Each structure stands twice: as structure tokens, then as C-alpha cells.
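All protein chains but one are shown in place.
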Amino acid sequence: MNYLSIILLLPVLSFLVLVVFGKKWGEKSAYVSIGAMVVSFALSIYALLFVMGGGHTEITFTWASIGSFKLTFGLLLDALSAMMLVVVTIVSLLVQIFSFGYMHGDKRIGWFYACLSMFTASMLLLVYSPNYVQIYMAWEGVGVFSYLLIGFWFEKRSASDAAKKAFMVTRFGDLGFGVGLVLLYIVAGTLDMDKVFAMHLPEATAALIAILFFCGAVGKSAQFPLHVWLPDAMEGPTPVSALIHSATMVAAGVYLVARSYPLFEMGPVSLEVVAIIGTITAFMAATIALTATDIKKVLAYSTISQLGYMMMGLGVGAYAAGVFHLMTHAFFKPLLFLGAGSVIHAVHSQEIFDMGGLGKKMKITSITFLIGGLALAGIPPFAGFWSKDEILAGAFASGHITIFIFGLLTVLLTAFYTFRLIFIVFFGKPRGHHGDHAHESPAVMSMPLIILGFFALTAGLIGSPFAQNAFQGFIAHGHEAEAPNYMVMGASCIIALIGIGFAYMKYMTNVLPSNVISKDNFFYKLLVNKYYMDEFYYYALIVPTHAVARAALAFDQKVVDGAVNGVAWVSMQFGKGLRHIQTGYVQNYALYMVIGLVVLLIWSIKILGLF
Amino acid sequence: MNLTINWSQVNWLALTPEMIILGFSIIVLLGELFLSKTSKHMLGAVTLVGLVASLVSLGYIWNLQATEFNGMFSVDLTANVLKAILLVTTALVVLGVLKVNVLMGEGEFFSLLLFSVLGTMFMASSADLIMLFIALELTVLPSYILTASKKTRQSTEAALKYFLLGMISSVILLYGMTLLFGLTGETNFAAIAGKLAGHPIQPALVASMLMIVVGLGFKIAAVPFHFWAPDVYEGSPIPVASYLAAGPKAGGFAAIIHLFPLAFGVVAPAWAGVFAILAVASMVVGNLVALSQTHVRRLLGYSAVAHTGYLLVGLAVATKLGYASLIFYFLVYSLAALGAFLVVLALAERGFGENLKDFAGFSRRAPMLALAMAIFMFSLVGVPPFAGFMGKLYLFREAVRSDLIWLAIVGVLNSVISFGYYVTVIRQMYLVSPSEGEAVARMQVSKPLFASIMIIMAAVIVLGVYPNAFLSIIKL
């Protein structure tokens, strides 16, 4: 047996064992799951080294055949999948270790670990896929386990509702994906990726199929307008949010687009769609994040926004940058989520205005959270800076100026809301009494934070100009990395700092901190006068933002939710009407049968041209 | 038709599975007469032995191609596979109800069951109109009695509706057969085809074809001939409903696959189109109406109608691979449906109701059964990696290959709609707590019933994960 299949089979095995013995073993279940994940992670590292040494593996075996039709199941190891293997296994491993502390005392912890294992297995299966059928299957698999994990605390009605909503909304996108698959099969006659990519499909057809695939990605990766499920999905346990709803499953949509990139390139219109949707998502989610007061919701909207960035990068042709951001995000966002989990664990509340001054009580959490925040805000040399900057440079270089400007605006918003969160939660004075007994979480929870913090600090460097963009060269042979654009870098860096400055002034002080923005005269003047500043905040930022946020929220609730519910409602109404043909009177049935016979008779005679 | 049969030349080997079932049904019936009350409970086990023995003998003649009794009875792989599916599902029903009160004499119940199985097997092998008609009647007559066997108002009312509609459809079928006989002077499928070839199509032939569609469409519960199905699935005793949901449709499909391409080859575009229409109607009506059902067995009844719709796609395609996909999906569907009915039976045995709300908290009462039920539901929706997904994949793929893309799209859309009601069952089991704050105690399930459900669950998973295991046996 190949070591690649062992990476996949270990979590499956762990799932099967825990389904049977999970209840009996209780918290000991974690050892099985974590043990399996350690081995998988080690083997993934080996696989990555193998690929870095120029290796490439593809294993297939026939899984079902009927007539000439063969379904194959395969393991494809190339640069993209090797990177994803490592990312998925390490985040899963760290989250599982963290959960050992976080879920301590939960009665159904065995089932929790079983689900985490099987989720990881499905995700690995997706990453490995050399054909679209397998991707689709794994795609549904991660959906199912995401459903189960969001609804893990199903006693809470909101949790079970959120689980259902997540499943339904993503399936809405999957519908497009499914139709795209059927269409691709009709056009290409195969669903093996290498064969499809080697073809020359007509541009319009390729674009249509690519856009249909993108529908699936929009659902899974919570892009506008199907992003509505992700904030609700925060009802799940926080480690689940960290693993599934920040690092892995929601990145699956981005991964699908990256995987199918040759197909998207065959129909370039589709890439424009990807870029536009990505930009709308990034900007819109960032504005909503400004007003959220639930720590996990802020992070959820920021995840949506960052996923938007990835799509934007892929859409403007900066393939490597998009994938690079996927990778760095997969380190700093789980870090933020786990940090949030640690905070929630300590204060037993998710409202940021219940918190405050936690920095002194929770040193490790606050420092690692700060690192994550800096990475998210895009401050060099933290991970997020390098990848986000690449995307912006890509947008600039490819002439998407509007997208570039919105990208920069989003940088400002991102920095602001991130540090709003950090200042309120970790600095200042405690609000209320929730934080009275807060203390640092146990080592089993803080260790993963430190490791993720390390990666959030360093992971970006492998793709930075200092390392000659090593990552980009590795991941995308055909796609040359952009030459470093120092103007863009400088601009985004400054804008991020301005955002942090605003946050500082708003939430930390009443006096003007002149040293922060002294270089920029325009903002300097704006901010000298505190009254003037408040007005500015109020009218220029808060009011429009609130309006946008409110409008976005209303759009979510009225239009998007409405459309999804509407389809269900219409089906239901049709069903309710249709059921009345079953009147209960047997002679009506006989009559329907006779009418059916007559109708079919007329139709058949017409078809055969007998009269 | 030559009425003299040279008995010495009959290859009895081809009939062994049927003969074994016949023998056992008589044994079981005699057992009911002569055994003491206390020892009658053995009869279930005897029936099980008979079914397994028949299955083994079927395996022995798996690849046999034979036509016996002057062309009335023919054996081929299609017939054998469908008979095997029938025998396996019926054996699982019998296993499941071994420790369950079947509400009538065990001997009566099991012998009627075996007679119905026998009729279905003959239906699958019939190559002659006379044979087909008698086999069909042999299949449905015991079913009427079994449906009525609970003797309550629900049971008898369902039986009466089943019976009346069944008779009407049978007599329409028969009239169609007489027309076909009149047009050709033959009753044998192949001989009819020979007589019809090369002649212009007469309207009477179309009428005859459609009348036969009514009769067989009733058997497989296709809209608009489906009205009996929800009532019977809801009203009949649960063991009977389980049996009806799974096996007997095999006969209807086998008869269609044998009769239509052969005898009605000249009007193929018409019946392929008719099956496509029936497929869409069944899918749409079944799924939409199921959305608003609250009684689980009635819901499964409408789901069965919807699945008949999916299966009809294979007939509308009208190619060898289409039929093969139909057979695979039939197996997949009947396993999942049977499993769901047996889970309902397990609940009812402990005094729970059969409404959706009675499933609340089921995951805590019986975690394994709830898991199995969830898997059956997922399989019925067609969620990978369960068997239903592979089945639908094959069916819709054949539709696409035969330029019936629109039909495949309707099928996929319907699968999405069907998710709405199947997930309600899962939601009830896993996410809803029982209302009146009642204590949730572990539910006891009789061992054979539990075993039967577990076997089905394993099969649904295996067929989904590695369908080649089955596909290579049936050589598709």
C-alpha cells in the first residue's frame, strides 16, 4: 500500500473505530484521532519533500465500470495537492489538540473526534482528486461532516438551524456545480482533469462550465451572494470554526478554482466573474465586520473577506498569489479562531463588549492573537502581508484598477476591524464581570496557538521577494510571479497602518496620537481636531458603513435568504396542491388512470404519425 | 401455440428456483395446518431456508440461457438478477420479522408471501402473454390478502383500494393483451415480434401497448397509476409494506424489459416516450407530494413513487445499458427502502407511532438504527458515498448518452427537491428532542430485526463505495 493512501486511510480508520468505541472511551478517543493525524501529518511532510524534489505521483484504480464507462478513484500528488495535504493535516492536528482542552467534559467528545477525523479524510480525498467525480463526492462529504459539526450542540435550536442553513445554502451552489459536471461530461466525454485540460474546448462552453463550477465554489467558499451561511455556522464549537470554517472546507471552493485553472483560462470571461465576485465579497464582508460585536462573527466576516481576496487573486490572473494567500490564511485565521476560543473559554461570552483588558491575564493568547491580527491586517513581515500584497500587485499589473482600489479600501477596513477587536478585547479596562476569573488556558490549548503563531509570523516569508518568491515558483510553474511592486507594497502597508491608527484613536484614546499618522498631512489635518474627527468618523465612516452594513444585512436576509427559502416554499406549495389529487375516493383514482391512458394514447398516436 | 409438451425434454434445472419456492410455500402452508400453536414460530425460519435455497440454486444456473414449455418460460441474466434481488430482499424481510407478531397465522403469512414471490419470479421469466397474466395475478392476489391481514379499518380500506385498482388495471392489461393476440394470432413475445415486423403500424397496436403500460405501470406504481401505493404503504401491516416496497416491483420491470423491446419493437419511439413522460410525472408528483407528508410510511410511499420515476428513466433510454442501470438502481433503491421500513417496524414494535414527530430523539434511543436510517435516507437522496449516488449516476449518465439530457436534468433537480423531506427525517432523529420531557431510554430491538437492518446498511455502503463488487457479478 502506498504511503499516500495511508495518509487518507488513517483518519477513516480513526472514524470507524471512534464510531464504535467513542462513547465508551470518552476523552481517550482524542488519542486515537490525534495519533492518526500525527502519522498522517508526518507522511504529508514526506510527500511535500518528495514533490519539492521534483516528484509527481498519480495512482488510479477502477472503482466502478458499466459498459465502456469507468469510474476511477485516484490519488494525485503534485505541488498544489502536496501543499494542501500539509496545510490540512497540520491545521487539523493542531485543532484536534486544542479541542482536547476546549471540549473537556463534553459527553459526546468521542463522536466529536470521529467527525473531525472523517471531515479531515473527506478534505484529503478532495485535495487528492485527479477527477471531478471524486472531487464532487469529497465535496459532499465535507459538507455532511460540516453539517454534523455545526449542529454538534444540536440541543441549541440556533445551532441546528445554522447547520441546516449551511447545508442548504451550499447545496444551492452545488446545484450549479452538478450541472457543470454533467455539461462537462457531455462536452468532453470525460471527467478526468488531465484529459479535460489537454482539450481545446470552445471558449464560450469552457466559460459556461467554469462559471457553473464557480457556483459550487461560491457556496462552499461563502462568496457573495451565498456567503450567508458562514456567520451562522459559528454556532458550532470554536475549534470546528477554526478548522472547517476558516482553514479547510471554505478554502475548498478556492481550491476547486485553482485546480480547474486551465479550464477557467480556456474561457477567460469566467475569470472576470471570479475576480468581480471576489472583490464584492472582500469589500462587503469587511464592511459588515466593522459593526459586528460577536468575536466569532467578526472573524467569520473577515474569513469571507479573505476568501474574497483569494478569489480576486485567482480572477485577475495572479494564480500563485491566490493559492499563496490560501496557504497563509490557513495559518493565521485558525490562530485567530483558536485564540478567540481560548478567550471564550476564559470569559464564557462571545460579546466583545463583555471583554477588555484580557492582555494582562492571558499573555500567550493575547500575544499570539496579536500576531494573527497583524498577519490579517497585512503588516510586514507577517504572513498575510506578503500574500495579500501579491494579489493587489497582480490586480494592479493586470490593469484591474477598480478592483485594485477596492482591494486597498478593504485593506483599510480589515486593519480597522482587526484592531478594533484587539483593542477592545485585550486592552483597556475590563467591562462587566465576565473577565474577573479569566486566566490563561492550559498548555494543551496554548501550545497550538504558539505553533500557529510561529507560522503566522514566518509562513509568508517563503513567498516574499527575500526568498525569490520560492513558493510561487514551486506552486505555479507556468505562472511567473509578479516582480515585486514596491509602490503597491508601500501603499498597502501604509493603508493598513492608517486603519490600525483609526482603531487606536477610536477605541484606545481621546487625544490625538500624533506619532502614528504624522507622515500623512491630509489625515493629519483631519484628525487634529477631535470634534472634527468624531464628525468625520460619524458621517464619513460610521454612517455610510452602517448603512452599507445594514443594506448588506437586509440584502442577506430579504433577498438571498428569501430566494433560497422561496424555492423551498414554492416546491412545498406545489406539493401541497398536488397532494389533493389523492382524494381518497378510489373511483377518482380509476378515473385518473383512464384519463392517463387516453392522454398517452393520443400522444403516442401523434408521435407515431398515425393520423 | 403447441399445447402438447414433451415433458422429458423440459430442462427442469431452469425452473429449480421456482420449484423450491413452490415446494416451501406448500410445506409452510401444511405446517400452518398441522403444527401445534407453539411450534408454528419455526415456520419463519423454514421460509428463510426456502428463500436461501432458492437463491443458491439460482446462483447455480446464473449464466443459463434457456426457454422452456414451448417458449412460455425463459431464463436469462436479466431475469436471474431481478429474481436474486427479489429473493434477497424478501429473505431480509423474513429475517426481520422472525420475532415480530405478523398478525395472522405464521403459516398463512409466510406461505402467502412465498406465493407472491413465486408469482413475481414467474413474471420475471415469462415469455408469453398467458404466462405473464397468470404470473401477475399470482403476484398480486396474495398481496391483497396480506394487506388486509390486520383486519383493522386502515388495513381493510387500503386492501380494498389496492384490490379494486389492481383489478381494474389487470383487466385493462388483459384487454390490451387480447388486442395484441388478435393482431398477431400469437401469445409468445418473440412470435408476436415476428408477425408484426414489416407491417404498417395499426392504431390498435398502440392501444394494446398502452393498455399493457397501464397494467404494468400499476405494478411498479408509476404516476398516474400509483394511487394505491401511498395508501397501501401506510395502511397495511408493516411487514407487508416492507415486502411490497422492495421485491415485487422486480416482476413488473422484468416483464417490461422482456416484453416491450421485443414485442413492441416496431413502436419503440412511442413507448420510450411514454416511459419518459411517466418518469417525469412520477418524479415530480412523488417528490413534491412527499414534501408535505408527516406520516413516515406515507412519505416513503410517495418516495417510492418518485423512485419509480428514476427507474423509468432507464426504460425511457431503452438501451441495454439503460436496463442494466435500471437493475442496479432497483437493487440500490429496494435495499434502502426496505431498510427504512424495517426501522419503522423496529419503532412500531416498541409502541412508537409512525409520524415524523415520533422519530424525535431516535438517535439517542437507538443510535445504530438511527445511523442506519440516516444512511438509507442519504442513499435515497443520492448523496455519495452511498449506493444511491452510484445508482443515479449510472441512470442519468445513460439518459445523457441517449440524448435525453433534459430527462437527466429533471432527475437531478428532483433529487435536490427530495433532499427536503429526507433530511426532515434525519433532522427529527438527530436534532429534535422528544417533546413532553419524557425520559429517553435505550430502545430494545429484536436481534433478527437488528441483524437484518445492519446487513442492509452494510450493503448500502459497500454498493456505494465499491459498486464493481455487484456490477461484476451481474456482468453489466
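Chains here go by letter, A and B, matching the order in which they are written, and residues are numbered from 1 within each.
Rule of thumb we're sticking to: a contact is a pair of C-beta atoms (placed from the backbone, for glycine too) under 8 Å apart; a residue touches a chain by one contact, two chains touch by 3 or more.
By our rule, contacts and distances are computed from a predicted model.
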Name per UniProt, for the chain absent here [options: "Fe-S cluster assembly protein SufB", "tRNA modification GTPase MnmE", "ABC transporter permease" or "NADH-quinone oxidoreductase subunit K"]: "NADH-quinone oxidoreductase subunit K"
Contact with the hidden chain (one of B:75, B:88 or B:129): B:129
Residue among B:39, B:101, B:152 or B:444 that touches the chain left out of view: B:152
Sole contact to the chain not displayed, among B:230, B:273 or B:434: B:230
Omitted-chain contact residue, chosen from A:365, A:418 or A:582: A:582
Per the touch definition above, residue among B:73, B:109, B:144 or B:189 touching the missing chain: B:144
Sites on subunit B contacted by the missing partner chain, in the whole complex: 1, 3, 129-130, 133-134, 137, 141, 144-145, 148, 151-154, 156-161, 163-164, 167-168, 170-172, 174-175, 177-179, 181-182, 185-187, 230-231, 234-235, 289, 292, 298
Residue numbers in subunit A that touch the chain omitted from display: 579-580, 582-587, 590-591, 594
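The rule is simple: only the chains that are shown with their structure count from here on.
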Subunit A - residues contacting subunit B, complex: 19, 62-67, 69, 71, 133, 136-137, 140-141, 144, 151, 154-155, 160, 163-164, 167, 171, 175, 178-179, 182, 185-186, 568, 571-572, 574-576, 578-579, 581-582, 586, 589-590, 592-593, 595-597, 600-601, 603-605, 607-608, 610-611
Interface residues, subunit B side, partner subunit A - complex: 160-161, 164-165, 168-169, 172, 201, 203, 206-207, 209-211, 213-214, 218, 223-225, 227-228, 230, 267, 269-271, 273-274, 277, 284-285, 287-293, 321, 324-325, 328, 371, 378, 383-385, 389-390, 393-394, 396-397, 400, 405, 408-409, 412, 416-417, 419-420, 423, 427, 430-433, 466-468, 471, 476
